[in-house]
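Left out: one protein chain. Kept in place: all the others.
Note that the chains take the letters A, B, C and D in the order they are written out, and that residue 1 is the start of every chain.
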Amino acid sequence: MTKLLEVTNITAGYGDGPAIIDGAQLTIEPGKVHCIIGPNGAGKSTLLKAICGMLSIRKGDVVFKGERLNGLRPDQILRKGICFVPQERALFAKMTVRENLRMGGFILDDKRELERRIDGILERFPILRERADQHAGTMSGGQQQTLAMARTLIIKPDIVMLDEPSLGLAPKVVQEMFDIMKMMSAEGVTVLLVEQNALMGLKNADWGVVLDLGRTLFEGPAATVLADPRIQELYLGGKKAA
Amino acid sequence: MAEILQILILGLALGGVIALMGSGLSLVFGVMRIVNLAHPALIIGGAYITYLAFKTFDIDPIAMLPVAAVAMAAVGVVLYRLLFQREAKSAKYSEMTVLLTFALAMMVEGLLGGLFTNTQRVTSPDYATAAFFIGDVFIPKGQLYAGLVSLAIIAALSLFLKYSRLGYAIRATTQNREAAELLGVNVQFISVLAFAIGIGLAGAAGSLVSFVFSFFPAKHWEWIAMLMSVVVLGGMGSILGTVVGALILSVVAAFVGTWIGATWSTLTFFLALFIILLVRPQGLFGEKPEMA
Amino acid sequence: ENLKIGASLPITGGLSVSGEKHRRGYELCTKLINDAGGILGRQVELVVSDNRSDTATAINQYERFINVDKVEVVYGTFSSRLTFPVASILSKYNMVHAIPSGGALRIYEQGYKNLFYFQVNAAEYTGKDVAAVIKQLIPAGETPKSVAVVSADDFFANAIEAGLLGQKVKDPATDKEIADLAPGYLSDAGIEVLMQEKWPEEGFNDWLNLANSIKRSGAEMVIGLTASAEEAVQLTRSLKTVGATPKLVYLSQGAQTEFVEGVGKEAADGVLIHTTWHKDVPFESTLAGKPFNNADFVKAFTAEYDVEPDEDSAIPFAVCQGIEQAILGAGTTDNAKMGEWLHARTKDDPVRTVLGRFSWDEVGLPVEKSHIMTQWQDGSLTFVYPTGEFEGVSPFRYPKNGF
Amino acid sequence: MAVTLQDSSASAVIEARRAHNEKLSRKADQTRATWFPLTLLALLAALPLLQFVGNYNYVLHLVLFTASYVAMASGWNILGGFAGYVSLGHAVFFGVGGYFSGMLLARYGISTLITAPLAGLVAAAIGYAVGLVTLKVRGPSFIISSIALLMIARILFDNWHFIGGANGLTLPPNDLSVQWAKLPYYYAMLAIAAFTVWSAYKIKHSKFGLGLRALSKDEIKAESAGIDTRFYKVAAFALSAFFVGMVGAVWGEYLTYLRPNIFLLILVSANMVLMCILGGKGTIAGPVIGAILIVALNELFVATMGASEINILGTGLVMAIGLIFFPLGLVGTLARSGRLPRILNWD
Partner (left out) sequence: MLEVKNLCKHFGGIKAVDGVTFTVEKGAITALIGPNGAGKTTAFNCISRTAAPTSGEVWLDGERIDHLRPHKITAKGLSRTFQISRNLGDMTVIENVVVQSRVDGLRGLFRPAMSREEKDKAMSILDFLGITRIAHEDGHNLSYGQKKLMDLAALLMSDPKIILLDEPAGGVNPSLMEEIVGHIRALNDKGLTVLIVEHNMDLIMRLSHKVVVMAHGKVICAGTPDVVRKDPHVLDAYLGGVLEDEAA
């Protein structure tokens, strides 16, 4: 079993505040969908930020394809092949949808190819095509989410990290979203997502991770995680499962 | 009729120069969210470079423009690294920079004062005090050249921002630093670049200003409010707005100055600012804020 | 123990150009006095503070001189606007207040004690000498018939303007009339005012437009009452650009070398400027008890600073001379005694400075002095009036043929 | 891979978290030291006794000058610190106060010490009216509008001949001897400063103050939280103008000279801002500390470097260094890192 990304025992936090992530670990295998769940404030978003270089890692290692990523800037990490869509969506509010997509392919040098891929994306997401010239900031919550997600498809990274991709999406679109994710993983893009919609998330994932209080509490095949009664009670809304 | 035309010409000619003076300010604000109160002081820095070249080697001020621009851009790089880099991520950035640049303005003034004394200077190439006479009206050569050069520079800059890849990166960084970083933009580099361009514009403006106005280190205080009015009228951050704002205000000020009184011509700038705040707070070309 | 003398000057800020020159004047004089053994056998220590052209700071610093630095004597500061409030505080402390610059009449009408003005006369009366030049130096038929008067909204410029146009000088605090200058020197000389315009003290940029208005007014004479040499340069350059062709141009500032440098020789040619001092005027004075004439001053100054002095350095130098003579005359640094001694000066027993002889009336304005009217001729500043009082007066050039 | 549940380590994390939470709540109720400003005030009130043993006019002047800026910076803080609207135009109210009371003194001989509160009200009224217009915009646009306000006021005052125009207005000095002449103004300024600081404290800890802080962060949110943001900010503007206006009134008589370019200077506004920011925007002690520091630094520069451009360079440098290393101001930054000395916690 090959490991694409390995996070061992890392500690990270904001500024000189307390360590929010303290002893988290994670193993990402190529081509699979990984889903992190955990209560609010567990540190899920923080963990992803630490991996992609937005926060400095105080202790521990992040190793990607055998190379340490600690201390690199986000833009450098992106160029290595890890792409992150944060929870706050990170769109350019005053740029049009098309320009946002163009920014998504900023690291591509071939302009022609970029435009071709953008057209491909617009083809795939009619919502976006209709609004190709609207400013991203004026789109509805769900539309923005779609855009943020679609943007990552442009550069075809090795790993896509998504922070709550289903957030604010209509049920129909949520399903589409997970379908896209599956398709991505089928195309060889490894997916790491954080989900509060844990049921959906785990159902569509291969590997499940439970994070709480900044550390990995539980790690295993998604189905196992989903089935564990303790986890159901603590993190999945026990009554529902019962 | 000739009188009206004449006043119009004079207003436009002055407006062209003011547009360049303001555009760097607008760029640095638009891109960096830095309200650079030191901009006029740096313009004076550029003017001194030009003046020295003119005085010692008799180099034409317009020919000196690229040199002044590059030199000031280099200064910009240093300033950015020293002053602004640390805070660039802070939420209060924009507000803090107002004060930081206020401090910078004082430092630049002090430094220039130490180097060049507070004597007023001006470069006097032939065209600075000459004019084209066309029948009853005349077009001052100095202002005309300065205005044309300004507009050319601004046009080039706008094209650069709109269409080049770096331009894209600059705009993206402005809007969402974090997102840009996540998409592979080296935001540090982009910030330095944008700031350097802004200060470079100050240098360029300095070259032109050197023969249009006379200057000394403390002069910048007189310019800041006027330039700011122009920038706000046009819409903070919009370079096109700055140009239009500068031209409109200069023309109106010229009419007010001639017909009502010179005292009131400066008032035009500030009054216009209030009126615009009243009826269109975001400025002529600015983005509408969330809640009216 | 050293004799400490304090001066607060606008070394930075809006008035800094003149402020810096004033410092040189004071410093040079102090140095020369000390080289000659000091005053009453004591070395003089000059304490200069920068008030940044700010009034509150200026007042503050004089109090500081008196209370903290324990100076025995002070020199005045530069400009009417700073001098006015400083006069109030120095009067309160009963100090002798020798004023290098601060010519507005109102300052002298406040009832302050021990003011001594070291220029020709209150600014309001400056126009007298302008009118005299026109009447005496221009053949009767050729005098300019009309004038455009433009001025900075500045204390000093306003004062000159009031005299030229014959306005009333009032104290706005009490609405009391201080002087009625009607009908004004211009109308006295039979010149009609075609245009009158003021520009604000700060932030004015629209020079070309102003110049254009002047040109369009068709006035034969232009009077520019500027607040600084900088403005004089701007105004002149603009008049040149718009192609104005007045027969006579009089400016209240522009005697400095920066003026020619800024406007160019041709444009400067023929411009008339009033001044209190000129380097070539053979004034006799004394320093450290020995004769020290104007030429000596120019020489010493040039040796020290490598540039020729101008009015802004000569006037403070004269203030310093006046104070020195007052201390020597009174035999003490007791300001009350010094004041008495200075007040006792007469035309025949005056204070002798590089600005000529000084004696004062009871409010502190000099008696019977007239301005030296200078004119730029071929890139150098020559004096053309008063004629017959001293040697070296050049012939007046008229009319001015364009810029 | 085996499924593991790592319970044991979880409790350690919970422990660490609890410790952090405790630290946070400790920060919240650190006791304030009201005795310190009160003692300081008492000492300053007794300071003029020095006049019996010599001439300490300059010392009194410095205290008076500092007090005036303490009041102005604290007043400014209400708008700039609490509501988050940085104004570089507050010198206008300084001027309005000065001229209003000054004219009353000149024409009717009523001392500004009596009319100062009235001057404050006039300044507040003008602040209210101006605020209605300029507070429509936030951030940099507001700052610039405030500069423009200053410029407009300057031009109007310069051309208003009734009050002496650009030439200014002289006021009669009082009849006290040199020794005691400063005392009325000294005590008046001290009282105004103390009153302003006290008011700022009261405001900060009121509903009004909380509302201001809220709207300084997010106006839409504040508005939908039930806060009448427009009224709050305009009221804050008026209040802060009130204090600055009072200072202007007394300062005018103290100087005995009113002139637009003494009062209506961007540097006067900038000083208020600088003191507030350097000391700690939004804190109570901040403006006081800031004012003391800046005046002291100024004195230091004048005393050690005398007359030179280094003056300006130095002031700018201090300002920049302060901002870079203490972005929240001295008090604010120290408080944030938990290192604020007890005596400086007046909030």
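Going forward, a residue touches a chain if its C-beta (ideal position, glycine included) is under 8 Å from a C-beta of that chain, and two chains touch if they have at least 3 such contacts.
It should be emphasised that the depicted structure is a prediction, and the values quoted were computed from it without experimental measurement.
Residue in contact with the omitted chain (choice from A:M139, A:I180 or A:V209): A:M139. Contact with the chain not shown here comes from a single listed residue; of A:A170, A:A186 or A:A227, that residue is A:A170. The chain omitted from view is touched by exactly one of A:V63, A:I107, A:A132 or A:L234, namely A:L234. The omitted chain makes contact with just one of the residues A:A132, A:L199 or A:A223: A:L199. Counting the whole complex, the residues of subunit A in touch with the unshown chain are 14, 17, 38-46, 87-88, 127, 134, 138-143, 145-146, 164, 167-176, 196-199, 233-240. Residues 17-18, 21, 24-25, 27-28, 202-211, 213-214, 217-218, 220-230 of subunit D touch the missing chain (whole complex, contact as defined above).
Criterion: only the chains that are shown with their structure count from here on.
When each chain is reduced to the average of its Cα atoms, C sits farthest from subunit A.
A summary of chain positions shows that the Cα centroid lying nearest the centre of all protein Cα atoms is that of chain B.
Averaged C-alpha coordinates give centres for subunit A and subunit D that are 47 Å from one another. We define each chain's centre as the mean of its Cα atoms; on that basis subunit C and subunit D are separated by 40 Å.
Along subunit D, residues 151, 155, 158-159, 308-309, 311-312 each make contact with two or more other chains. Shared interface positions of subunit C, i.e. residues touching 2 or more other chains, are given as 11-12, 153, 200, 202-203. Only residues 165, 168-169, 171-172, 175-176, 178-188, 287 of subunit B touch subunit A when the two sit together in their complex.
Subunit A meets subunit B in the complex at residues 52, 54, 73-75, 78-79, 83-86, 90-95, 99, 102-104, 106-107, 151. Considering their complex, residues 55-59, 61, 65, 103, 106-107, 151, 154-155, 158-159, 161-173, 178, 181, 251, 255-257, 259, 261-262, 265, 267, 302, 306-309, 311-312 of subunit D touch subunit C.
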